[in-house]
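Heads up, one of the protein chains got dropped from this complex, but the rest are sitting where they should.
Letters are used for the chains, namely A and B, taken in the order the chains are written, and counting of residues starts over at 1 for each.
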Amino acid sequence: MKFKSSLIVLLLVWSIMPLLWQLYTSFSTDQALVTPFAELSERWTLDHYRNVISSDPPFFMYLANSFFVGIISTLLTLFVALPAAYSISKLSRKTSNYVRVILVACALFPYVLLFLSLLELARTFSLGNNLIALALPYTALSQPLAVLLLSSAFVSLPSELDDAARVEGLSLIKRFRWIYIPLLSPAIASTAILIFLFSWNEYPIALTWISDNSKLTLPVAMARIAGSSIHSVPYGAYAAATVLGAIPLILLVIVFQKPIVSGLTSGAIKG
Amino acid sequence: MMFSRRKFSSLLLGLICLVALISTTPALVASQIETISILMPAPFADSTVKLVDNFNTLYKNQIHLNVIRGPRQTESMSDLAISSLLLGDTPFDGLLMDITWLPKYARAGWLEGLDPYFDETDIADLASGAEKGNDFEGTLYRWPLVADMGLLFWRTDLMNTPPKTPSELVSISNQLQTQGKVPWGYVWQGRQYEGLSCVYLEMIDGFGGDWFDVNNQSLGLNEVPGVEAAQWLTDLIETGISPRAVTTFAEPEALRNFQSGESAFMRNWPYAWAELQKQDSPVRGKIGISTMVSLPGVEPASTLGSWGFTLLRGSNHKDAVIKAIKYLTSAEAQRVMFIEHGYTPTVKALYEDLELIQDYPHLALLSRALNNAVLRPETPIYAQISDVLQRSLSASLTGEEKPKLSMNRADRSSEQILVAAGGTPS
Partner (left out) sequence: MILIALLLPSIIFLGIVFGFPLLSYLWLSLHANSVLTSFRSIFNGWANWNRFIHDYRYWQDFLQTIRFSVASVGIELLLGLIIALILHRPMKFRGWIRSSSLIPWALPTTVMALGWRWIFNSPFGPIDQFTTALGAQSLNILGNPSTAWIATVYSDVWKTTPFVALILLAGLQSIPADLYEACRLEGASASSCFRRITLPLLMPYIGLAAMFRLAQAFGVFDLIQVMTGGGPASSTESIALYAYLNALRFLDFGYGATIIIGSFILLSILVASCWFFVHLFNRKRSIMITK
């Protein structure tokens, strides 16, 4: 038992340590970072946070951009994937298996490799520097996972329910609104969170589609901050930005832990 | 008391109009001032702060110049600019550009030609050599701000005159090393990066060859001078004239080595002169500079690295930007850049300024080196062929491959790149 709990402690330390180190760095003065073991009168500072928050454009703008794109992607994905999942759940076993294989293949695909054509699309149709347009590729890339998760959820619905509703004369839209969506809300929640996380963390497409400083999403903004400084030890500022960038996600994970886990595991089982 | 719906909406409309009017008025007033922006790498953004302030004061109420401070890493700055330009967005009006990027940006159609704004007298005012690398395919695109040339630094206390040919350099080094005066003969930039391409260019030209002929788009890497250049550099390491560690040296490492008196010769850029003459430098007052060595009868070559201003085609304030460019590159501005920051001037007037020459005698040598400046291959695909050269030459320098083989490989790869990218080599 002791062995196990020490393993658990090790696991926690290993997971959280780098973040704690960033936290420590973000509050240390530049001098303290360069001479860590020396005795210093000025060890702690809020300057890094001040610099990051008051930068131009303000750091919170990036969080807002990411949030905006995340919400739109999630809503659009669900809007497109729910009907598709319903369709697939009605297909014969054999066909739906084929479809599943294709979807799994798409989900496996390293989407980074798609950046070049997507850039071409952005250039041709002037979709660049537009946060709403950015939701389009995100929606497309989230389709495989969303459709897989939601179609299994649909399949798990008892068919009598569907038949009864049809007998009642409810149209498809009404059935969706009053029966399917409420019943599937846990699965929808899991899918939504996973889509939101994907869109928040996505980098290569946001990197190539957005160049305007004020429209950057968080990951791209962080990468830019990485290259911008003239100082050789700007790590205090990086650390502050890292902490600020990480906080929303940590909150998200803690609050939505259950849906995330159930989404991933059911995805794995069905896959 | 209830407002009727109509009354409420008309009140709201009136309020909106009022707010709109108030908020646009300052804009109407402000639109008299043209705000322009120029993207510069961080070091230049910092060193031109005073000049920019002066400009803004001079053109108060007319033009306001905003310097956008790009990343310190110059490649990253180009990446940043390109990512905007590819999307058809022009977030700034002007760009301070490295000499090797010009063909790429020009061919991509992102730059505005500067011929209407600079005439022959302006060009005649440039120091000889500074006018190179500013135009592409017949059009002027860039106006130089600072120049940089590869120089051979030598120890005046160890010899009377600097070597003129490669074999002289080798024999002097050998002599000094066997006499125990210095542990190493010659340090240079041998790491696998752009600096290595600069070093190689000086040698291939010094051996009478040509890396890339722009006119017939042909490569000369695997011809006799190209191979000889690679062989000579490799031999320096093999015979102990240059330390093995030179394959990890960039400019700072070579400078450190030379500054501590560990070698007789160094190849570096003009900035090193100021560093070497600092109070705490062990070799202060014992340095001379010269042009790089070359075969007898061949002009010595000095790789030109310079930064200049370009105007982006999508800019709406072209005239204002030109005014800014002319101000920042004027003789007075260049004097400030030279005296306070050690940047090499591009304007002829400064090289003929007797007072300045008195205070800084090495100016005459800089002028000569600038005159001998040579350009790295002027092609939009320079970055790729430079990368190929760096890799192949590096393999040679570290002893992994014979120079002849590596130069053959470099030539072949460069040709494949050229063909695949749509060029037509001969």
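By our rule, a contact is a pair of C-beta atoms (placed from the backbone, for glycine too) under 8 Å apart; a residue touches a chain by one contact, two chains touch by 3 or more.
Remember, predicted model here, so these are calculated numbers, not experimental data.
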For subunit A, which residues reach the chain that was dropped from this view? 4, 7-8, 11-12, 14-16, 18-19, 21-22, 25, 33-34, 36-37, 80-81, 83-84, 86-88, 90-91, 106-121, 136-137, 139-141, 143-144, 147, 172, 197, 200-201, 203-204, 208, 218-220, 222-223, 225-226, 233, 235, 238-239, 241-242, 245-246, 249-250, 252-254, 257-258, 260-261, 264-266, 268-269, 271
Contact residues on subunit B toward the hidden chain run 75, 78-79, 82-83, 86, 104, 107-109, 191-192, 380-381, 383-384, 387, 391, 394, 409, 412-413, 416-417, 419-423
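As a working rule, only the chains that are shown with their structure count from here on.
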Taking each chain's centre as its mean C-alpha position, how far apart are subunit A and subunit B in Å? 41
Show which residues of subunit A lie in contact with subunit B when the two form their complex. 119, 122-123, 126, 128-129, 207-209, 211-213, 224, 227-230
Partner subunit A, residues of subunit B touching it in the complex: 42-43, 46, 69-73, 76, 80, 83-84, 86-89, 91
